[in-house]
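Of the protein chains in this complex, all but one are displayed in their positions.
So, chain A:
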Amino acid sequence: MNEKLLEIKDSAIRQIKEASNLSALNDVRVAFLGKKGELTAVLKSMKDVKPEDRPKVGQMVNEARKQIETILEETKVKLEKEALDIKLKEEVIDVTLPAKKKKVGHSHPNTLVLNEVERIFTGMGYEVVEGPEIEEDYYNFEALNIPANHPAKDEQDTFYINDKILLRTQTSPVQVRVMERQKPPIRMIAPGRVFRADEVDATHSPSFHQIEGMVIDKNVTFSDLKGTLTKFVRQMFGDDTKVKFRPHHFPFTEPSAEMDISCFKCGGKGCRFCKGEGWIEILGCGMVHPKVLKMSGIDPNEYQGFAFGVGLERITLLKYEIDDMRLLYENDDRFLEQF
């Protein structure tokens, strides 16, 4: 009996080792441990064994079974792993094949710049506000200290609807509208479309965008204006941007200034981009004129503040090195998809 068992066991182990795949292995399992398997047959023949020998034989059979099962299991794990390895090998793909991509649209470059400007100023506590594009002469000019027949009205080449209503030439009227409805402290920026009677060419458009900014409080100073705008351009154009404030004149601010930044292309050495100047004019600004405050219902003896106006397209063209303003309004897909 013992010999027979040993023989079965050896034969099973040999056949297990010979099995080259999972199905062959399964055949071996059935051949020995299945209902009609050899080892099962031994168990079935227990009735022929003498009763006193039965426990011993039984134990021997179980041990043999255990050993076979253990080896079977080990072999199964091994063969499964081999099979998986083969499968993985077969499934290798060329990862450099093109991506399956849905075509995604792009924001207009003006919008990208505006988003940036809005992010910077909302971070400094400014509210983004809007005003009408078709505006009253009063808000566009008079309330900004540009009375009737002021030469500045001519300079701006205004589109008129009638004597009283026009297409706004600047976003500055929003300053007045905000001051009329809101008590200081005020911190606002007002982006929007403006219009001037300029013929279309590479550097002019009869319709473009400005971003107006204004801060009114009890102790807002010219030095705050300098600090705020310096912070703005450094966030916009980089920490090493140098700034220069030059005296200028706007009817609605006093003192007024123009701000130059060091050319971000050449860093100030002078290049084609900055016309050899090393500096790029970026915006106009100043302390809100006391007359403007007063006309808007704010007491200039109690409050003061600053305002500034940036040409959005000017920054867009500079930032993205676009050399023709007309591209911004043609909406050629090959242009837009670059942003």
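Descriptive notes on the structure:
By definition in this document, a residue touches a chain if its C-beta (ideal position, glycine included) is under 8 Å from a C-beta of that chain, and two chains touch if they have at least 3 such contacts; residues count from 1.
Note that in this section contacts and distances are computed from a predicted model.
The complex appears with one chain absent; UniProt names that chain "Phenylalanine--tRNA ligase beta subunit" among the candidates "FAD-binding oxidoreductase", "Simple sugar transport system permease protein", "Phenylalanine--tRNA ligase beta subunit" or "Threonine/serine exporter-like N-terminal domain-containing protein". Annotation: of A:Pro55, A:Gly227 or A:Gly297, A:Gly227 touches the absent chain (contact as defined above).
Remark: the omitted chain is touched by one listed residue; of A:Lys66, A:Lys81, A:Arg181 or A:Arg246 this is A:Arg246.
Although one chain is not drawn, the whole complex shows that of A:Glu63, A:Asp240 or A:Glu337 it is A:Glu337 that touches it.
What chain A contributes to its contact with the hidden chain is residues 102-108, 110-111, 118, 121-130, 132-136, 149, 151-152, 154-155, 159-162, 165, 167, 185-187, 193, 195, 197, 199, 206-207, 215, 217-224, 226-228, 230-231, 244-249, 251, 254-258, 287, 289-291, 304, 328-334, 336-337.
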